[in-house]
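Every protein chain of the complex appears in place save one, which is left out.
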């Protein structure tokens, strides 16, 4: 298994899962008179669609930022990558659930858990390949490795906080989820545009 | 993130969303005797399927015509592209709605809005990369840039007119939508076959 | 638009549509005691799934056999290809219909029509690019062009015969459809393995 195959396969999976999300946005058969109400009732689904679309986009970019630095693929990376894709592919399910019950505890916990698990597996793969420059470009500066470590861990911490806040106040929880997105977009920009 | 990755990922998303459209063409379980009626009732869905298929094909070609000129990808382009794909991926939803309520105001407005938003984001990305030749091939003639600018803006104007006409007469509105397609096909042909 | 892009996009669409076919094979929620009956009732769907899977595979191979010879892409080929993909992408709909009403006239006619239209568009593209070696490799022997012409036209003729027989006897019609498959597999093998 060479690196470009792994990337092409992963890109394919990302492209499909990001596109499949729209299949959940459907309207029950209603009279035209009730269409506006049905559309308004669909708003939570649309918002969770947009959030998941951007988050999967973020994971795709993050996947590239990591694989760009990797020189060699071994079995651990190969299987870790399949587990990572598994955790990304399941995201449409909690997304759908959160759109169905937007202000309830369980769906948001499941959604947060699935994002956390995906990010955690991503971190473990990164930790494995970057430890002592095991499989990454030997010229990668230690600072950059530390930056990426921090980025993964901060996001994990924020997800856990968001899920914890959920027990107290659902709006506070959503605020954190939203902040994670903003943080990732700004942080990733700072770390990896070098070779773009 | 290099350019070829961005293109491959975008191509994947385009290929998937254009293929997913067919999932909306389904027939309710009916006796064989009622099949002809059910098929005729499906005609609006089939027509909106064909229209969306071609429009997404148009956006795919347009995406290539622009990226072909681009030399470098920065964060703005990367995120702009994800937003653009988001607006393209949602097209199956208003397509389905328009097929369900073919001569009603709201679905056509939503459909027009989604096409307009996708085209507008495409224009903003193009404006960003082409302004002072920021990220495009420095040898791109100014005329060609102006042509592409015009093309985006004319189409936006036509979409807005089509949506406005909707309040007056649905057939006039559909006529404009159809003209946009013809205009794009002819216009794109004029602008970009040079390097094909 | 260069040739490799067109191919990659078309390959993506073929891969997706061939995989989406399985979404139609579903079982209604029944008690376990009624599962064997439900599975037997599903047999026509499974058979039409297998047939469509192989036919789309055939069209994919045929698409490659043609594009391999093509040197240049112009607007006509580009839009012809999008129409061709449109006709391939819609195949899951008549496939599903034929699986639902396996021995009835209308579904088989629609199925045959969709295969015929796809094959006809393929032929028109081929006729356009091969006429006076317009866009194909100038060293392509005239014999090979004639062989491919014949192959397209024979298959079209067989589809039309199969659809005609449908009015008389459904089993005769299915026999022709099956023969087309066997004919294509053997014929394509004869024409194009040269550079494999």
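Every chain is named by a letter (A, B and C) in the order it is written, and numbering of its residues begins at 1.
We take it that a contact is a pair of C-beta atoms (placed from the backbone, for glycine too) under 8 Å apart; a residue touches a chain by one contact, two chains touch by 3 or more.
Everything numeric in this text was worked out from a predicted model, so none of it was measured.
K.L.:
If I'm reading the header right, one chain is hidden. Which shown chains does it touch across the whole complex?
P.N.:
When the full complex is considered, the omitted chain touches A, C.
K.L.:
From the list A:106, A:153, A:172 or A:186, which touches the chain that is not on show?
P.N.:
Looking across A:106, A:153, A:172 or A:186, the contact with the absent chain belongs to A:106.
K.L.:
In the whole complex, what residues of chain C lie against the chain that is missing from view?
P.N.:
So the residues of chain C touching the unseen chain are 7-8, 11-12, 14-16, 18-23, 25-27, 29, 32, 35-36, 39, 49-50, 53-54, 57, 60-61, 64-65, 185, 189, 193, 195-196.
K.L.:
Spell out the interface residues on chain A facing the chain that's missing from view.
P.N.:
Where chain A meets the chain not shown: residues 1-2, 5, 8-9, 12-13, 16-17, 20, 23, 72-75, 78-79, 82, 85-86, 89-90, 92-93, 96-97, 100-101, 104, 106-107, 110.
Assume only the chains that are shown with their structure count from here on.
K.L.:
So what's the Cα centroid distance for chain A and chain B, whole Å?
P.N.:
Distance between chain centres, rounded to whole Å: 27 Å.
K.L.:
From the mean C-alpha coordinate of chain A to that of chain C, what's the distance rounded to whole Å?
P.N.:
Roughly 38 Å, centre to centre.
K.L.:
Using the touch definition from the top, which residues of chain C touch two or more other chains?
P.N.:
16
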